[in-house]
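Just below is one structure, and these are the notes that go with it.
After this line comes chain A, so read on.
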Amino acid sequence: MKEIINNIQEKFKISEVTEQRENQYFISVEKKDTIQLVTYLKDIEKFTNFILLTAVDWIEKGQFQLTYMLNHPSKKLDIGVRTFIERENATMDSAHHLWEHVATFQRELKEMFGIDFPGSPRVDEPFLLEGWDNIPPMRRDFDTKKYSEETYFPRPGRSTNDPAEHMKKKLYPNE
Partner candidate 1 sequence: MFHWTPDRSAFPTAGPDGKFDFDSHKLVKIWHGPNHPGVTGNMSLELTISGDEVLESKTHVGYLHRGFEKLYERRTWIQCFPTVVRMCVPESDSNEYNLSAGIEELAGIEIPEMAKWLRTLVLEMSRLQALLRIVPAQGGTVGLGLGVQWGVYLRDLILDRFEELTGGRIYHMYMIPGGVRGLLPDGFKERLEENLILVDEFVLSIKRLMLDNAVFKKRTVGIAHIPVEWIDKYGIVGFVARGAGVKKDVRLDYPYLAYDQLDFDPAISTDSDIYARTWIRWNDIITTVDLLRQIMAKMPKKGEFKAPTPNVLHWQVPKGEVYVRSESSRGEYGFYIVSDGSKYPRRINLRGPSYTHAVSLLEKMLVNSNISDIAATMVSLQTCPPEIER
Partner candidate 2 sequence: MKIVYVLLGLFIIINYGLLQAGVLRRITARVGKRIGVPFYQPYIDLIKNYAIRSQFSHGVMFYLGPVFRLSGGVGIFLFMPLIFGNEIFSNYSMAGDLILIMYFMFIGMLGMALGAGEGGHPYSIIGITRGLSQFTTVEVPFTLAVISIAIQYQTLSITEIVAAQQGGIMHWTLMTNPLATGAAMLSFLGMMMYAPFNVVNAPQENPLGPPTEFHGTFLGMLQTNRVILGVMEAILFMNLFFGGATNWGILFIKAFLIYFYPVFVGAVFPRYRIDQSIRWFLYLPTALGILAIIFI
């Protein structure tokens, strides 16, 4: 695994390398190099199994983190390629030409995070939702509780407790 990381570092500009396990690494790369790096990993280093593509919303920094998890089937190695893109008008290059199922992940990201992947097949079709006209729901500025209370006729009488305070009150009422 170490030599693969060294190979990558020679060819690409890697900003951060995290060793999670001895066979699982996460590396950060700039947005413009990402698809190149994924292609390199697939074709040269034989990380031929694409596991997942997902996004993490870092709203504090105004960024989305995209993670491409790749797997080396024979050497049993995992590598996660992280890249950070701007939160406003988020767009990313599509990787649907590398694996057939990447398009599905990109369709979901387009719908749930509003990250556009121009050129990806059927990317504009709704995937999970139907008739959604709010901001993409997985963005952290979308308040699901408020939306639910306004839309779905909550049954009165439901109270919410913070578990820590509730247990404290229940177990040690005098403290």
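Basically, contacts are C-beta pairs under 8 Å (C-beta built on N, C-alpha and C of every residue); 3 or more make two chains touch, one makes a residue touch a chain; residues count from 1.
Keep in mind how these were chosen: all candidates are chains of the complex that A comes from, given by their letters.
Keep in mind that this is a model prediction, so the values were computed, not measured.
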Given options 1 or 2, the chain of this complex that touches chain A: 1
Chain A residues touching candidate 1 - in the complex, by the definition given at the top: 18, 20-21, 23-24, 26, 48-52, 54, 56-57, 65, 67, 69, 73, 76, 78, 80, 99-101, 103-104, 126-130, 137-138, 140, 142, 144-145, 163-164, 167
